[in-house]
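Yeah, one chain of the complex is gone here, protein chain that is, but the others are all in their spots.
Letters A, B, C and D mark the chains as written, and numbering starts fresh at 1 in each.
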C-alpha cells in the first residue's frame, strides 16, 4: 500500500473542503431565507387569490368579505380595545376549563390506567359520555350551572377532558412491559413506579393529550359562549353572525386560530423541555 | 444436601396446589361475575340517584326528566322507527366525513412528517386553521357548499381531520432514530422506509388519532346537523331543544354516546389486530 | 303534463327559473305557507310552467340569511329585524309582501311565580333576548315606555331554546320571546306574559325575495303570494282543520295551535302603518348599532307583486 | 440487608415451560430439577435459544404459566421479589433516568445522603465515575451493561441471577467485573446463578456448571468445579474442566466439527 500517497490524497480532500465550506456559509443564509419564505408562502398566496377573486367579482362582499375588509374590521376592533377585551375573557375561560380538565384528566387517567377495578368501574360511563358533543350539553349545562361562568367552564372542561384522559390512558397502557418486569423485580413502590416509570413513559402521550385538549378547549369557547355570553371571542363570532357581519366572523376565527397556535407552541416548548432523553426523527 | 427430602417437599408443594387450583376455578367465576358487576355498577347507581332525586322532587320534570320518562321517549322513538332513521342518516354522514378526514389526514400526515419542505409550507396554515371550531365554520360552510350534504360532511371532516393529522405527525416524528439509521445504512427505498418503518412505528399513534378523530366526528354531527337538516341524530337533539323536550335531547345524547362507544370499540379491535408485536401494560 | 307543456309558452313571460326555492322556519307565524305546502297548491300551479318547488327549513335566522347569501334561496320568511340586518349588510333582496302581524305573538315573559308585576320592575333584572330580533326591539320599546333603557337591565343575548331552559331554572328574571314559545311556556306553567306587543310593536314578519329572482320571475312571485293569501283565508275559515293540517310542520299540537293561530293576522298586504313600523325598526337598529349602514325601507319594499296578484 | 435469612436454599423442581404462538407450541424447558444451596455459585451454559434466560425468568418469578415449583428457603416462589436480583440480558435502563437515577431506581429506604453514597460507590465499582449524569443514549453498550450490574448489586439480594452480564465488556473490564462479583459473593454469601457463553468464565466463577441441552432445554449434565479460589485459569485442572465442558457442548450439535482448544 502506498501509504504516503493515500494520506496526501486524503489531505487533499480536506483542503478541498475549505472553499466548499465557505460557500456553505453563504448558501446557509440563502437556505434560511428560503425556509422563512416557505413558511409564509402558502398563506400569502391564499390571501392574494381571495382578494383577486373579490376584485374580479367572483366572491360577493356580502357573503365573503375580501381580506382588505377583514383587515379593516380587525384594525377597528383592535383599535377600540374591544378585541383585546374579548380575547382576555376567552383566554381566562379556556385556562380555567382546560386547567380543570388537565388536572382531572391526568389524575383520573393515571388512576384508571393503574387500577383495573377503577377502569372497569368507569369504563362504560366514560365510553358513553365521551362521544357526546359539548354543544349537546348546553341545555343540561344551563340547567345544572345556570347561564353564568360555571356552565361555560363546564362545556370547555368537557371538551378538553376526554382527549386528555384518553391520551393519558393510552400512554400508560403503552408502558413497556420490560420496565414493568424490572419494577416488579426491584419491588419498587407503587409511588416510585408511577413517578419514575409510568409517568415518564407516558409523558409524550400526555403532552399530545394536553395539546389536543387545549385545541378542543379553544374550540369549545365558541360553543360555550353561545350561552348568554356578553363577552369573549366566541361571543364576538356568534354576535357577528346574528348581525350578518361575516368580516367580524372572520376576524374572530382568525384570532382564535392565532391564539390557538401560540398556546400550542408554548405547550410544544414545554414538551421539548420535559423530554430530554429522546432521540427521534424530524423529517428530512 | 438431602436431595430426596427436598424433592419430596417440592412434590408436596405441588400436591398442595391442587385443591387450591380447584378453588381457583370457583373463585374465577366469582371474579368474573364481580367484574361484570363493576362494569355496570356506576351507571346504574347514577340512574337510581337521578330517578330518586326526581321522585323526591328535587329535580323538576320540565327541565330534567327522570330516567323513566327518557326511557319511555326512547321506546317511543325506537318503536316508530324514527330513531333508527336518524341514526342511519347520521352514521352515513359521520362515515363520509370521517372517511375523508382519515384518508387526507393520514396521507397529508405522512407527507408532512417525511418532508420538511411540505412541513414548512403547510405549518402556519395548519396551526392557525386547526384551533378554529367546526361551529365557527358553519357560515362559511353554507356559503361554500350550500345547505345540503356537502356542508355537513365538510364540518365533520374539519373536526376529524386535525386530530388525525396531528397524531399521524406525532407518530412519525417519534420514529426511533435507531431505525432511521438502520434504513439509511441499508439504503432502503423511501417507499419501503415509509411502509416498513414509519407506518408501523407510527401505527399506535395513528390509531389513537383515528379514535380521537372518530369521536370528534361524532361530536360534529350535532353542529353539522344545525345546518338545515331534516334528519339525523343531531337534528333530533336540536329539534327537541327548540321544542323544549329535554327527554328527547337526552335520548339523542345517550344514543350518540352508545354509537360512539360501539364505533370506538370497533377501532380498538382493529388496533389489536394490527399491532400484534407489542407487549405492553394493561393496568393491574 | 300534456296541458302543462302546451301552456308553457303563455307563461314564459314572467318565468325563467326551473325551480322555486323557499326558505322557512318551523313557526306558526308562517302558517299560511304551510297550509299551501300541505295542500300542494303551489306545486300544482307551477307544475304547469315546469317549475318545481324546493322547501328548506331553518331553526334560526342567521343560517337562513347565509343560505340566501350563498344564492341557494329565492323566497323566504323573516321577522322584520332579521330581514333588515342582512339588507344593511348588502344582501340583494326585496320585501314582496307581509306574512303576518302579531302584536300578541311577541312578548316579555316572566316566571310563573315571579314578583315582577310591571315592566318597571325589570330594572336591574336579568332579561334574555335574541339580539337583533324583533323581540329585542319590543324590549327596548317597553323599557322606554317605562322610563328605562337597556342599560338599566342586565341584557343577555340568549337563544329562544336556552331562554326557555333558563326561565324554568330561574336563572333569568324575564325573557323577550315570540310564538310558539310563549304559548308553550304558558301551557307548561313555566312562565306568564308580563307584557306583549299590543299597542307597542306590531310584530311584523315579511316575505323576502332575492332581487334577481323577483325581477326575472314576477309570475312565480305572484303565484306564491296568491297561494299564501289562499292559505291565510283557509286558516281564517277553517282554523281547526288548518291546525291539524300543519301541526307536524311547526311541531305544535293542534290544540296549542288553535290557541296560537288567532294571535296572527295573516295578510300579505303592506299597509302604510306597516311600512311606518318597519322604518321605526330600522331606526332602532341603526341607533342601537345593530346595523352599520342605513336601509331605505321604501326602496326595500316592492308592492308591485301584490298589486299584480290583485291582493289588497 | 438480606443474607440474614441465610441458608435459603433454592429448589427447582420439575419445571416445564412452553410458549404458544401462532406458529404452534414450543417446549422450551423440560423437567428441570436443580438444587442450589445457599451461597453457592452456579454457572449455566447452553447453546443460544436453549432456554437459559427463560429459566432465570422462572426463578425470578417473572413467568406465570409453567409447571413445577421453585422454592427459596421454605417459600414457593410465585412473584418477583427483592430477595432475588436479576441482571437482564439486555440492559433495560430507563431512558429518562441518568446513570445515577437508574442505579438508585431499585434502592429502598435510607436517608438521601446514605443513598447517594451507596449509588456513588456502585458507580465507582463498575468504573463509570464521571458518567453519573449521563443518559442511557449517551453510553456505550458496555457502559450500559455495567450500569445494569450496579443496579442489581446495590440491593444485595439473597439470590443474584446474572444473564450474560459481561457479554458486552472488553477482556479487561470483564475480568475486573468478575473479580468484583467474586468479592461481593464471598463477603455477602449471595447465591449466584450466572448464565454465560464464556466457558472460561463459567469455570472460573462457578462451584458447579450446569450444561443445558437444546430444544427442549433440559439439564444435560452438572459439572462440579472443585478448585480452590483464586483459581488459576492456566492450571491443568482448570483446562481439563474447560475441555470437558466444551466436549459436552459439542456433542450437542448434529454436525460436530473439530475445534482445537
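A few points about this structure:
Simple rule for what comes next: a contact is a pair of C-beta atoms (placed from the backbone, for glycine too) under 8 Å apart; a residue touches a chain by one contact, two chains touch by 3 or more.
These numbers come from a predicted model, not from an experiment.
Of the candidate positions D:61, D:106 or D:142, contact with the hidden chain is made by D:142. Of the options D:175, D:223 or D:244, the residue whose C-beta touches the omitted chain is D:175.
For chain B, the residues touching the absent chain in the complete assembly are 178-179, 181-182, 184-188, 192, 196-197, 200-201, 203, 275-279.
Within the complete assembly, residues 19, 21-23, 45-49, 52-53, 89-90, 127, 133-134, 138-143, 146, 163-164, 167-175, 179, 197-199, 232-234, 246, 249-250, 252-253, 257, 259-261 of chain D touch the chain that is not shown.
Quick note on the criterion: only the chains that are shown with their structure count from here on.
Work out the mean CA point of chain B and of chain D, and you get 45 Å between them. Separating the centre of chain A from that of chain D, both taken as means of CA atoms, is a distance of 48 Å. For chain A, the set of residues that touch two or more other chains comprises 63, 139, 143, 178, 226, 241, 246, 278-279.
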